[in-house]
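Right, one structure below, let's go through it.
Note that this complex is displayed minus one protein chain, with the remaining chains in position.
Presenting chain A:
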Amino acid sequence: MSNLLLCQGNFCTFLCPHGDDLCLNSLKDLFNRATNLSQDIYNLSSKMFKEFDKRYAQGKGYITMALNSCHTSSLPTPEDKEQAQQTHHEVLMSLILGLLRSWNDPLYHLVTEVRGMKGVPDAILSRAIEIEEENKRLLEGMEMIFGQVIPGAKETEPYPVWSGLPSLQTKDEEARHSAFYNLLHCLRRDSSKIDTYLKLLNCRIIYNNNC
């Protein structure tokens, strides 16, 4: 495998400076695993959302409340293909890391609070648990990739903090369900973003835009 040349405009760098096969193969392997994880997280969150919607949100119009409710909306994520392709891989990677980190805390509380819900279907609870676990693993993997692709990267940037715990714990059942709906809706969206960005990076870095 020839060395990976990463070009952004006129600026090109070698991904594995020493060109050794171990570095290249390990990077390919890391990306492979990361995309598998991100795809899995998306599948789980999508199913979880649909299950919740079917069971608790029919005819309630929670969607209107869910607009603009994601805590990660402050992150400057690209919103179409052209924008994403013009974003530097370093920026894209740090965005992914920021998203993953900002979901650690909400996922933890999601599991705790879902457990406490009366009559919660197992499909929702088990998926929540699995997503929390896989999110951590993906974060680890991403940090490894980040370290390899951008050696000497600066320390972690601040990430958006979630503050929706009180609304998850409120006594008002309607309000609580609405809060859950919001959280699951945002989770589905952000996991889709992470998945798409990773696949973009994978094709760009490993396969040189020739997937």
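By our rule, a contact is a pair of C-beta atoms (placed from the backbone, for glycine too) under 8 Å apart; a residue touches a chain by one contact, two chains touch by 3 or more; residues count from 1.
We adopt the following convention: contacts and distances are computed from a predicted model.
A.B. asks: According to UniProt, what is the chain that's been left out of this complex called? Choose from "Spermatogenesis-defective protein 39 homolog", "Prolactin receptor", "Proteasome subunit beta" or "Peptidase S26 domain-containing protein".
C.D. replies: For the chain not displayed, UniProt's protein name is "Prolactin receptor".
A.B. asks: Using the touch definition up top, pick the residue from A:S46, A:T112 or A:Q148 that touches the left-out chain.
C.D. replies: Result: among the candidates, A:S46 touches the missing chain.
A.B. asks: Where does chain A touch the missing chain, residue by residue?
C.D. replies: 39, 42, 46, 63, 67-68, 73, 77, 79-82, 84-85, 189, 192-193, 195-196, 199-204, 207, 209-211
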